[in-house]
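Structure first, then comments.
A protein chain is absent from this complex, but the other protein chains hold their places.
Then we have subunit A:
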Amino acid sequence: MPRNESIKSILIIGSGPIVIGQACEFDYSGSQAARSLREEGIEVTLINSNPATIMTDKVVADNVYLKPLEPESILEILEKHNIDAVLPTMGGQTALNLAIKCDEMGIWEDHGVDIIGVDINAIEITENREAFRNLMEEIDVPMAPQTTAKSFLEGKSVMQEYGLPVCIRASYTLGGAGAAIVHDEKDFDDNLNKGLHASPIHEVMIDKALLGWKEYELELLRDKNDNVVIICSIENFDPMGIHTGDSITVAPAMTLSDTTFQRMRDMAIKMMRSIGNFAGGCNVQFAVSPDEKEDIIAIEINPRVSRSSALASKATGYPIAKIASKLAIGYTLDELDNQITKTTSALFEPTLDYVIVKIPRWNFNKFPGADRQLGLQMKSVGEVMGIGRSFQEALQKACQSLEINRNGLGADGKEVTNQDEILHSLAHPSWNRLFHVYDAIKLGIPFKTIFEKTKIDVWFLKQIEELIKLERKIEKFSIDNISKDLLFEAKQKGYADRQLGHLLRCLESEVHEKREEFGIKRVYKLVDTCAAEFPAQTPYYYSTFEYENESEVSDKKKVIVLGSGPNRIGQGIEFDYSCVHGVLAAKECGYETIMINCNPETVSTDFDTADKLYFEPVFWEHIYDIIKHEKPEGVIVQLGGQTALKLAEKLERYGIKIFGTSYDALDLAEDRGRFSKLLKENNIPYPEFGVVESAEQAIELSKDLGFPLLVRPSYVLGGQKMKIVINEEELEHHVVDILRDMPENQILLDHFLGGAIEAEADAICDGENVHIIGVMQHIEPAGIHSGDSYAVLPPYNLGDFVMQQIEDITKKIAVELKTVGLMNIQFAIKDEMVYVIEANPRASRTVPFIAKAYDEPYVNYAAKVMLGEKKVTDFEFNPKKEGYAIKIPVFSFNKFPNVNKELGPEMKSTGEAIRFIKDLKDPFFRKVFSERNLYLSR
């Protein structure tokens, strides 16, 4: 039974701007879905308001609508195109909600559009907690004792019945918004109110908290013949009580017996069948009692692809979104091939011969005053995944991927030894609990205490204990007398050379040399869905330390593109967009493309993107080993944000070619002293500034520069620790603050141009010729980070004189820096005079926005320039310039109710949307313009 041939045109709904709880995993699923449907000859139309996505690119869909996710936009599309069906399961809860809204308005029916991949009733049931509970009761699937409450009074009486602790969950919300665990009676009223308000239908479910139960997730796929397969089992390292998006998770499940797993599998299948008759993907969450009974209760079911299904796809190699799309148009699983082996069936359940560990990435430092304790509401902004042949190796690799100034778990001299602090952290989990579990074991806090406070399964705790024992063994040796076996064991357990250098009191490079001497080399294994049972065709690799290497090196010319690691505020999906385009452009130039990244949510880590994917930490040691193995012509660092860029210095030192702008030029732009000299020599104005290394020097300097001052550390992104200060006291405080977190950092003080207008320009340069791809004017006055500002492309009220200065300066700097590739310059404009605030010789956050607004493949062009294949003059630039495009910053403040919403030089937004306007009379623009001073911090 092949697919439904009557479907010729499909609309895919995206998930909109990135917010906490809904991130770039939906770009991955949406673009996979679009590709999967186009393979079938189906015309794909896509709507998403987020310009920083690959899915909204012409390379992905036939018709792209960068429109607000509102019924009006859907109507506009349906008027224009003959859409047969809508696939709303790829864009998270946002897309489902929009589909429901349109359904209620009769829009789909009026236009003869079928909803595929899910049915509306299924969404209804799974989101309406009471209906869901009744259904589960009907099919005999146990749930935690719970009751819905539609009013404050109802809520109170439920609490009285159950006793504390209870969980409060708001209906129809995502990322656990409005959810909380209440231990204390005094917190109950407040949390109940919050929950009722967070729910669009003013309803909460109150359930008895199953704290300490083990938590699991299963990812399911079903076809129209009702065949169901389980793609992945995921075990949460952090037990019940922490949102799964904020939990460290492991696949496959580590501590589940077959008996209990099969019971869970049966329940999951029963649940999926019970919610409706549809073909697609589904995520089910369970809790298992840690006692002899191993009772299983259902927590929830999501009839769509999710963050977990993106993780499961990367964890197993089974592309869930791709297959789910094919199922939605009528294929059955048995008709489809396993996408990795290409010879066996898609109707099967992947089996793993490795372990993956996912660790969330938080950004609490961006939200002073935020409640940092983890709970039912998701707070992380990104995640990393480590793959290893054992849990310990995967865990270490995940820790190395986080970019939180740690070299892994432990062995870096950053352990905490304050017992009270550790004990508090174990019971009140935040971003660092994993590290504190390690510290607790190392300090000798009894297992029983650790378990009681964390309820983390003893198996996991013992794995960490084993690591500590190994470290103690290693510490007894030095680099000169450590045995080959012991070093090999440490490498197998995921220790980085840097960690071993710390333990052996020597340099990272000495450990590396020792490894070479012993012949301890990284080998690469394939993620193949089948534990090597069948040969696989897909080049998706991870490293480990064993005997056989499966990654064969071709004799083609190669380029490595470094990815941007975990999403965080200031470095998100925009950089993944650039990486993917860099890969595609390099392919067009005849290169074998090699991607290195560790972020499971991204398109760059889709095994269909690059010719070869190494799912590895963007961490020096791993990169260097891949380079030595693959021997590429060079590496592209300017697309992967600061993560990739900061590795340039080491690449240069090791004599590895950097494609595009040289390391020296990158450094010149970062080094404020060198950069201002360049500006001075070229008569380019810049705010008065100075560099200091202590608070005392800062006060001295402030006397010359005068307040207000913009204070910031060097080498950061997203305006981290950037602040405007107005007096000596504030200055002193902030400098001391920076030096505490970033010792030995050079701190820059700029005279802040109060009341200035900000603008920025992005350009492509080949070293001689410069093309400015776009100039944007911010709506808010200077002082708000560019990532948090509304930006208008092209500028809406800069005169010719100013524009001329911007163009001249941009071109001048690009050439002076010998930029090869992309660059972004930020300007402040005061009294018709243009000052340069900073220049970044890399792909910026705004490049995808301009590319979408002007409908031009700028990153593709830039990558070809970097590779030396093309000159800027080889391209015919043809931007589509109609009206204006506004970049709208989107915040996730609702996740941090106690945080002040004021904006300043440190970036806080998590995502962005694009909006096109015809002219400046547009009411949206007028409103934003009139409120431009509203959130300014000072």
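Simple rule for what comes next: a contact is a pair of C-beta atoms (placed from the backbone, for glycine too) under 8 Å apart; a residue touches a chain by one contact, two chains touch by 3 or more; residues count from 1.
As a working rule, contacts and distances are computed from a predicted model.
A chain of this complex does not appear here, and its UniProt-recorded name among "Carbamoyl phosphate synthase small chain", "Oligopeptide transport system ATP-binding protein", "ABC transporter permease protein" or "Lysozyme" is "Carbamoyl phosphate synthase small chain".
When the omitted chain is restored, the residue from A:R389, A:H512 or A:H581 that touches it is A:R389. If you put the hidden chain back, the residue from A:I120, A:L352 or A:M907 that touches it is A:L352. Only one of A:E79, A:E138, A:D184 or A:D291 touches the absent chain when the whole complex is considered: A:D291.
Residue A:F534 is the one among A:F518, A:F534 or A:F929 that touches the chain missing from this view.
Interface note: of A:V59, A:L211, A:L443 or A:V458, the residue touching the hidden chain in the full complex is A:V458. Residues 1, 225-227, 229-230, 233, 252-259, 261-262, 265-266, 290-292, 294, 332-334, 343-345, 347-355, 389-391, 457-459, 462, 466, 469-470, 525, 530-535, 546-548, 550 of subunit A touch the missing chain (whole complex, contact as defined above).
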